[in-house]
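Every protein chain of the complex appears in place save one, which is left out.
Chain lettering (A, B and C) follows the sequence in which the chains are written, and residue indices restart at 1 in each chain.
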Amino acid sequence: MTQIAWIIPLLPLAAFVLVIFWGERLPGRGAFVSIAGIVLAALAGLAVLGDVLGGAHADPTYTWAVVGRRLLTVGFVVDPLSAVMLAMVGVVASLITIYSVGYMAGDARYTRFFAYFSLFQFSMLFLVLADNFLFMYMAFELVGLCSYLLIGFWFERPKAARAALKAFITTRVGDFSMMIGLLLLYLHVGSLRFTDIFRAIELGGFGGPMLTTAALLVLGGAIGKSAQIPLHVWLPDAMEGPTPVSALIHAATMVAAGVYLVARTYPLFFLSQSHEALTVVAYIGGITALFAATLGLVEDDIKRVLAYSTMSQLGYMMLGLGVLGYSAGMFHLITHAFFKALLFLAAGSVITAVATNDMKQMGGLARIMPVTFWTFLAGTLALTGIPPFAGFFSKDAILLAAWTQDKLLWALGACGVFLTSLYMGRVIWYAFAGQYRGAGAAQPGGPGTGAPAAHAARSGHDAPALHESPAIMTTPLVILAVFAVFLGWLGSETIGNPFARFVHFPGVEAPPQNLWLLLVSILIAVAGWVAAGAVYLWRIVPSDSLRRSFGPVYTLLLHKYYIDDLYAWVFLRLGAVVVWLAGAFDQYVVDGLVNLTGWLSRQLGLGLRYLQTGREETYLLLVFLGVVIIVLVRLAW
Amino acid sequence: MSGEALAFWVLAVITLGSGVVVVTSHNIVHSAVALVPAFLGVTGLYVLLNAEFVAVIQVLIYAGAITVLILFVIMLTEGGTGLRVPQRNEQGAVGAAVALAMAALLSTVALRATWGIGTRTLVYTPGDIGQSFLGPNLLVFEGTSIVLLVSLIGAIIIARKED
Amino acid sequence: MTWVWELLRAVVGTVLIFTGVAVVAAMFGVLLERKIAGWIQSRLGPKHVGPQGLLQTIADTLKLLQKENIVPKNADRLIFASAVIVVPLAALLDYVVIPFGTAGGRPLIFRDLNVGVLYFAATSSLVVVGILMAGWGSNNKYALLGGLRSAAQMVSYEIPIGLALITVAMQAGSLSTLAIVNAQTGPGHLWYVLTQPISFLIFLTAATAEVNRTPFDLVEAESELVAGYFSEYTGMRFALFQLGEYGEMFAMAAMAVTLFLGGWHGPGLPSVLWFVIKLYVLIFVFMWVRWTYPRFRIDQLLNFSWKFLIPLALLNLVVTAFFVMVVHG
Partner (left out) sequence: MVTLTHYLVLSAILFALGLFAVVTRRNGVAILMGIELMLNAANVNLVAFNKFTAPQALQGQIFALIVITLAACEAAVGLALVLAAYRSLETIYVDQINLMKW
């Protein structure tokens, strides 16, 4: 199976081709084909994982093209890292695709949605299997394209169209940096194959500041895709897309691509001078983790809260990779993919029911939608790192590694943990506790997403009757919840941390266990929950008074630290000034010269125009006459 | 006179003779038809130069396609209706002088220069040419195919009737 | 430079011998055509000259030879006269690379060029020049229209023929006709009609069009264009056109035999006989088609080539290339 692993991405690709061309005529209007493609790919991925667990390994390479003396080789790699990712992407994407059948029901472009979904799955699996920067870059662009298509899926809404553009352009900035980085590598190493590059670096053929530069440029791509500071601005806006898209792209797969890139090219960072590049990775991750968590506190849109939480968690992964916690970071990526997909899908289930994204319009849903509530709760507990849920193990491993490397980074992470519990507690109590506050569940609509609107439109007069989502949506939730609850044990030290033994980077020692640190981080997480309870459940400290006393901070957070505005200002205002200056220069200096030249030419032309016969015969004759004369003159000399 | 020399002179006479007809005939159709022996003469020269593949392509493209295209366009436009219209513009004399001078110049250069002479004579197979095209000359090959595609599209766009 | 002589000898030899052979073959072909036409249409066909009308064509030829060579008044005499040479000559040149069989271990071929298949495509494309010359030189609108139609048609159908030739050459790994024939024999080697059925059909269809036969015969559609480009030709010149046409048809059929039906190979019978049998089977198919199908319209004809045959041939080429890559690795 490992030798033919390249078939895995082709399954969704085949589904894409079938669905995009003949979708309406296929079973389930294309959805079933799409599901079949990804489920088969998931099964194959699991089979590959099984093989790799048994020690299999493959890195075949094929010559694609010979350009002069240069050789372009392509290939794919199956090792523990990619096998784990294959299995994760396959399983999560399958569940989300199945869920989408329920969520997207009634949408006008139902078939096209599944086609795009398949294309995206192809791109992601392709990315995972890439064994060279060329494929990696192609896959990066492909996932970027798919995310554009899917975020802007409801492109009739200007916000969605703008969000799609924003996501595309912002990630392109990162991709461009990555392209420069890989060109730099190609220039110095002469190959784009990962193993070739790593070998060249290990042998000392390529190092020093240039290596650090290349590593950081590649990191730029990762930052763009994983929505790290400073290229994070697109992720919250990307929530305009349908919820399964948010779950698939912005939780489980595409955003993980950046982290995966760093993990895949880890030697690049690891071997840079005194881990310089790794330190940058760690700090970017740590700052993003805290920064995004603070933003999550003031957001009312349930999906956006989850988006900030995703950013924050991606920050943890980066942090983990940056502090030599290679296995920890990857493990967090895997567990996070499951519980964040779960959270998004559960949120989607809620949104379908209440037809709004605003948490303040919800409330009391725990009784109405028990399955959604319990699964959402499981995901939340996993996310906040409460033992023994999945997130606890992975996040704790990252914090442990951070503590060993750099106390400041640990502090950033620990604050993030507290805030995570706080904002997730806020979500739970706003959305699921208390009484239903939706002003008119009878008149849904408002800023609601297209699908819920359609959903509500179908349900007609009996709209007020909120109810649990259909089984096709809840089943994936339950399955994902099982993963969220139990997956963490794979990384548990009590059973010998099988994950770290499977996926690890040679040369990196796992830090020793530290029980105190463990307790502290649990305490911090619990403290976050308690604080959330104090504010939003027992209302010991009402949130209004908090908002008043922290007025400036609140405003700052509400405006997302003014980063969007900063970008707007820098790129628009400053740009405008530059443009105005350039315009003035152009108008007076350049145009003046041009006009002068024009005037001169015109005067000249008035005299010389009789030479222009407008016939190529004359011109050609003159050209050759000139040649003859020049040669004759030269000979006569 | 060796066989090669005989062949060369015969081909030279055919090529240049038809070339003269091409450039001097007042009947455009005669010019176009005279292109065929001119091209076939050049084909013969290629055969003498051991370039069989180029020779066959020359027949296929020049004699088989371009000439037909030219004849086709002549007949689609005015055909022989222009028999009484002068076919040469007013720069005939100067043109002849310049052309003669160019021929003399190039011939002088060719006669005076000494060229490095390669030793081996090889048989070039189509396989060699294919290998060369897809190997060291890949970029040129791809570039040419793009030009071909673009001109194909361009020719269709230009020539089709507005509707 | 002996090979130059050899090549010249080959070309001249082909022309001389096949002028003889082709005259006989064409005469027999005409008779066959009329007999098959009669058979298909439940008639008897020529019956009175010689036994079962066998000498009918000879009588016709004699008649044509005696007829006056009429040149239309305003015709372009030079072109009008030389067109008659170009058409049969171009058709006859095709035969240089066709292997007819073996004799004493040596293949019966005039010259085994290493670009043989391309040579065939090149020379067969020359016919169209002659046809255009005839159409133009006659100074007759029917002839000119026939010539133009023929040019458009033959240029269009050369492409599928070329693409079909290339698939076969790719599979055989050579452009030489001998090598292609030899690649179709021996254990484990199939005739290319089996491995390349699509190419075979494309070649046969395009060849029918290339030799202007029904259902692609609007070059000489009697009801519209009298006799097309040779409307104005009489006597011996008319006969020469007929010779060129039948020569081209036999060349196409012979090439199809060479490329797809294993050439001269076959069990038992002498190799030349095998070749002739296969050749006449294909000739019969051509005639059968002619008397079975109605004529295309000009736009349908061009669309058929550009929108169906060429894409199909390209697809076939890609698939073949893929398999050749996989097999040869």
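Note that in this section a residue touches a chain if its C-beta (ideal position, glycine included) is under 8 Å from a C-beta of that chain, and two chains touch if they have at least 3 such contacts.
Because the structure is predicted, anything quoted here is derived from the model rather than measured.
Asks: Among the chains in view, which touch the chain not shown?
Replies: A, B
Asks: For review purposes, identify every residue of subunit B that touches the missing chain, sorted by number.
Replies: Here the touching residues of subunit B are 2, 4-5, 8, 12, 15-16, 19-20, 22-23, 28, 31-32, 35, 38-39, 42, 45-46, 48-51, 53-54, 57-58, 61-62, 65-66, 69-70, 72-74, 76-78, 82, 85-89, 91-92, 95-96, 98-100, 102-103, 106-107, 110-111, 115-122, 124, 128-129, 132-133, 137, 140, 144, 147-148, 151-152, 154-156, 158-159, 161.
Asks: Tell me where the left-out chain touches subunit A, residue by residue.
Replies: Within subunit A, the residues touching the omitted chain are 609, 612-618, 620-621, 624.
In this text, only the chains that are shown with their structure count from here on.
Asks: Considering only mean CA positions as chain centres, point out the chain farthest from subunit A.
Replies: Greatest centre separation from subunit A goes to chain C.
Asks: With chain centres defined as C-alpha means, what is the inter-centre distance between subunit B and subunit C in Å?
Replies: 27
Asks: Roughly how far is subunit A from subunit C, going centre to centre by Cα mean, in whole Å?
Replies: 63
Asks: Inside the complex, what are the residues of subunit A that reach subunit B?
Replies: 65-68, 617-618, 621, 624-625, 627-628, 631
Asks: Would you mind writing out the residues of subunit C in touch with subunit B in their complex?
Replies: For this pair, the touching residues of subunit C are 1-2, 4-5, 7-8, 76, 78-79, 82, 113-115, 118-119, 121-123, 125-126, 128-129, 132-133, 136, 144, 147-148, 151-152, 154-155, 158, 175.
Asks: Provide the residue numbers of subunit B that touch subunit C in the complex, in ascending order.
Replies: Counting only subunit B, the residues touching subunit C are 2-4, 7, 27, 29-30, 33, 36, 47-48, 52-53, 56-57, 59-60, 63-65, 67-69, 71-72, 75-76, 79-80, 123, 125-126.
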